[in-house]
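Scroll down for the structure; my scribbles are underneath it.
In this view, the complex is presented without one of its protein chains, the others remaining in place.
For subunit A:
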Amino acid sequence: MHEPDDALAAVVALRRLADRLEDAAVEQAMRAGWSWPEVAEALGVTRQAVHKKHAKRLIAAGVALRRRQ
């Protein structure tokens, strides 16, 4: 990769993109009827982590969520 500043800026941009992608992908899955444990397993994180990070905004958006199992 190029100069250090380009490489470091790419890290910042990739983190931003990954965050956006996660928000969009989790919402897409939950709207499609996935459960929290399924989404968590697919992401390789605990269901507490995924619930804590995404539940409030999805509830606020009126997404019908399956009960936590």
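Operating definition for what follows: contacts are C-beta pairs under 8 Å (C-beta built on N, C-alpha and C of every residue); 3 or more make two chains touch, one makes a residue touch a chain; residues count from 1.
Please note the rule applied: contacts and distances are computed from a predicted model.
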* Structure fact -> Among "Clp protease", "Class III extradiol dioxygenase family protein", "ABC transporter substrate-binding protein" or "CheY-P phosphatase CheC", the omitted chain is listed in UniProt as "Clp protease"
* Asked: Which residue numbers on subunit A touch the omitted chain?
  -> 1-2, 5-10, 12-14, 16-17, 19-21, 23-24, 26-28, 56-58, 60-61, 63
